[in-house]
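One structure, pasted below without further comment.
Removed from the display is one protein chain of the complex; every other protein chain stays in position.
When the chains are written out, they are named A, B and C in that same order, and each has its own residue count from 1.
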Amino acid sequence: MIGSKGSLNADHCEKEKVVFKKITLEKLGDLVSALKEKGPLYAPVRDGKAVNFQKITKTADVTLDFYNTVFSPKFVFFPQTEDLIRYTLQKEGAQAEPVPIAASPSVILGVRPCDAKSFEIMDRHFLGAGIIDPYWKNRRDNTVVIGYAFDPAAPPDPADFYNTVGIHAADTEGSDVFMVRKDGELLLKGITKKGESLLKGLAVLDAASAQDEAFFDETIRKDRGVKTRFTEITDTAIAAKLVGSFEKQEIWEEMTASCIGCGTCTFVCPTCYCFDINDETLFRKGARKRFWDACMFTDFTLEASGHNPRPRIFQRYRQKVCHKYSYHVTKYGCISCVGCGRCTRSCPVNIDIFSIVEKVANL
Amino acid sequence: MDFEPKILGIACNWCTYTGADLAGTTRLKYPQNVRTVRVMCSSRINPSFIIRAFQLGADGVLVGGCHPGDCHYGTGNLYARRKLAITKKILEFAGMDQKRFRVEWISASEGNKYAEIVEEFTRDLKALGPQNTFRIEKDSRERI
Amino acid sequence: MTNIKQIEENLKREAKRLLESKEVSVVLAYARGYDEHHPLPYAARTAGEVGNLIFNEYCTYNLARYLTKYPPKTKIAIAVKAADSRAVVQLIQEEKVKKEDLVILGIPFIGMKDPKTGEEIDQKTTCHMANPVLYDILLGEEIRDAGAGSPYDVLAELEAMDQAARWSFWEKEFSKCIRCFACRKACPMCYCDPCFMDASRPRWADKSPTADGNLMYHLTRFYHLAGRCIDCGECSRACPMDIPLHLFHKKMAKECETMFGQAAGMKIDDKPVMVNYGNQDSDEMLK
Partner (left out) sequence: MSRIGVFVCHCGLNIAKTVRVSELAEFAGTLPDVVVAADYKFMCSTPGQELIQNDIKKYNLDRVIVAACSPLMHEKTFRKVIANAGLNQYLLSIVNVREQDAWVTDSEDEATAKAKALINGAVYRARLLQPLTARFIDVNSDVMVVGGGITGIQAALELAETGKKVYLVERNSTIGGHMAQFDKTFPTLDCSACILTPKMDAVLQNPRIELMTYCEVEEVKGFVGNFDVKIRQKARYVDHSKCNACLACTEKCPGRGTSEWDEGLVKRKAIYIPFPQAVPQKPVIDRNACTYFKKGKCRLCEKACGQSAIAFDQEDTFREIKVGAVIVATGYDLMDTKPLVQYGYGKYPGVYHALEIERLFNSAGPTGGKVVMRDGREPQSIAILHCIGSRDKNHCEYCSRVCCMYSLKFAHLLKEKTHGDVYQLYIDMRAPGKGYEEFYNRLVEEDVKFIRGKAARVTDKTDNPDFAGKLVVEVDDTLTGRFATIPVDMVVLSPAMKPRTDAKEMARLFNLSTDKYGFFMEKHPKLAPLSTMTEGVFIAGACQGPKDIPDSVAQGTGAAAEALTIVVKDRLELEAATAIVNPASCCGCQSCVRVCPYGAPVFNREKNVSEINEALCKGCGLCAASCPASAIFTRHFTNDQVMAEMEGLMEF
């Protein structure tokens, strides 16, 4: 399980010095305003049918009445597009300047436990692979994550499977502050030092009672009982199974037959980190940009010669599954999936990645 | 200074480009706002060229071809007419002022027509002012 | 209207018959997904697999998209609803599939639901037809009292806007695009692979999702589908950002119908309008 491997950001606070606060939901606006003063705030906003994290400009936009967002909040640390270098073409050649890596202290409010966990998985790649990605690191270091427990009373979405990958509906792991909803109130508990100092600096918060604390702990306990799906998978076992099934082309073709090859699943995924880098010029000005790419696209592996090692959809889908549940285990010690169910929910043809993983596990 | 619109012209080699040359040979005067790309046939024009021209900051786009029926390649401009007609509808529905996109059939002998159209188009575009609908704002290309 | 359970039964019966008689080697239909509200496009290849087939209100997806992935001469049976059948017709026009290789299983049904929202799909957001335009076997009774109205009614609001308002509408919508390309991949008519957007010479639009690149992508795609879009609404349903792409496609379909007198995917011997010209064409179209 992921949790057993520990976290790279482990600066968890001591039990006895717990910072525990609360605020009524009516005063959510005040909390939002207070957080906004600390720096850029990212929080869930309803736009049409969907709720998504957005950089908050209007306090009233923030909503905490949602199951989960369509997109994961990974973009706060890893934006879909960012300029790395900006340049001007001149007679003598290009004049280029790197874009300074500057992130102001910011807060993400309302992150579900599975998403909070995803940040730690991404840390292994961006910080722990021998090369530290300065863009990721800078933003991670400067951001406080306020986690938000799933409501134990509400049934989980059928697409979700976070507890089968070892994450519970109210896991505090990955969060700096963890938030539980109690009737008309929000209970906020500091999980890390970063989180505690944020809470301490928020005058709008009230002190929480022992009763509140009991409710908080009870919610976490109850949420451990929330079941998403029933097949249990273990990282190393599934990793090995996948390696063994790699050559079974027919099975893969059948399992992925309905995939249309769009990039939706990878773009909504909290743990997909593949990107492309491209120089984009208009007139004489341009930028070297980094932006999300998707292994489901035909041109993801297209080589300059015209050769494509993964020309077919089943090969690309297999790559996605193998990467998340096998190669990632080998390389970073855990699977790269938090069971948030986003890919399944967003898939235009209702493909469920976990059903495929289950099939492979049962081969 | 007065607003001087930039017009991107795309002219077919056989009729409109030759007609534009004729306007010069006969020393007709018209505004210098049009910059022309020569293509072999109006049917060569990919509708994306028109969209791109507006993105690049053209205040107007003028496409010129042979009169239908007189195409050097026989039927090229008949296809072009459909392509450009639908392009016009796309621009219009996207919210581009359709007066900024003109398609004219100008034969090799119609130097005066060419000059008149450029004159008229320039005047119209001056009245419309700068095109800021599709124009790429160079500094706002980044997003988070 | 035939009961949906009955349609499912008919579908299974015909699929079994077609596969057993070897009339076809594949039946394209739907199977249960991770739950019954989320069906999966499914290709049954044996009579034994027919048991996996289902049909319910959530079987929205336009299966014509899968036709082009089979090698030529594969005998395929395909389950189609009204708009889906038009996609098949359009593909036949474009010679991507041959009529003689297909057994079209027509489904006359109104009241499909969007699996993502669970809500019933408003007919006006699709081609507003109840019966398939072409089929070999109809899996239910033809619907005679289909709702009134035109598929273009939903355009009224946008059409009434002035140009600036329309631009700000589309500018906002296109700026949402994340280039996941679900729209083009879900589209039964978008069978180019690679797409013009994947070309590197020239890059029609920046590879990163910039607002201007999004504009170029979508407008060009609207052009590529002008006269070809059969108005199934799949693009808008596939879009994770809820961009109402179908509205633009509808407008182009309406314009093509007005100018060229031909709607997409209605007759197999029509020639696609954008690779054709006609005697009725006039310079009025350019006004």
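Heads up, the rule we're going with is that contacts are C-beta pairs under 8 Å (C-beta built on N, C-alpha and C of every residue); 3 or more make two chains touch, one makes a residue touch a chain.
These numbers come from a predicted model, not from an experiment.
Chemist: Where does the absent chain touch, in terms of which shown chains it meets?
Modeler: A, B, C
Chemist: Looking at A:Lys200, A:Arg221 or A:Arg284, which makes contact with the chain not pictured?
Modeler: A:Arg284
Chemist: Could you list which residues of chain C touch the chain missing from the display?
Modeler: 72, 94-96, 191-196, 199, 201-202, 204, 224, 271-272, 274-276, 279
Chemist: May I ask you to list the residues on chain B that touch the chain which is not drawn?
Modeler: 6, 8, 13, 17-18, 20-25, 27-32, 35-41, 43-47, 49, 52-53, 56-58, 70, 72-76, 79-80, 83, 115
Chemist: For chain A, which residues lie in contact with the unshown chain of the complex?
Modeler: The missing chain touches chain A at positions 89-91, 282-284, 306.
One rule holds for everything that comes next: only the chains that are shown with their structure count from here on.
Chemist: CA centre of chain B versus CA centre of chain C: separation in Å?
Modeler: Those two chain centres are 34 Å apart.
Chemist: Once you find the CA centre of chain A and the CA centre of chain B, what distance in Å lies between them?
Modeler: 48
Chemist: Where does chain C touch two or more other chains at once, residue-wise?
Modeler: In chain C, the residues touching two or more other chains are 206, 209-210.
Chemist: Out of chain A, which residues touch more than one other chain, so two or more?
Modeler: 80-81, 280
Chemist: Any idea which chain B residues touch chain C in the complex?
Modeler: For this pair, the touching residues of chain B are 47-48, 51-52, 55, 68, 75, 78-79, 81-90, 92-97, 103, 105, 133-134, 136, 140-141, 143.
Chemist: Touching chain C in the complex: which residues of chain A?
Modeler: On the chain A side, the touching residues are 48-50, 70-71, 80-81, 158-159, 257-258, 260-264, 266-268, 276, 278, 280, 289, 291-292, 294, 297-299, 302, 344-346, 348-352, 354-355.
Chemist: Taking the complex as given, what residues does chain C use to touch chain A?
Modeler: 33-35, 38-43, 61, 65-66, 115-117, 178-182, 184-186, 193-194, 198, 203, 206-210, 234, 237-238, 240-242
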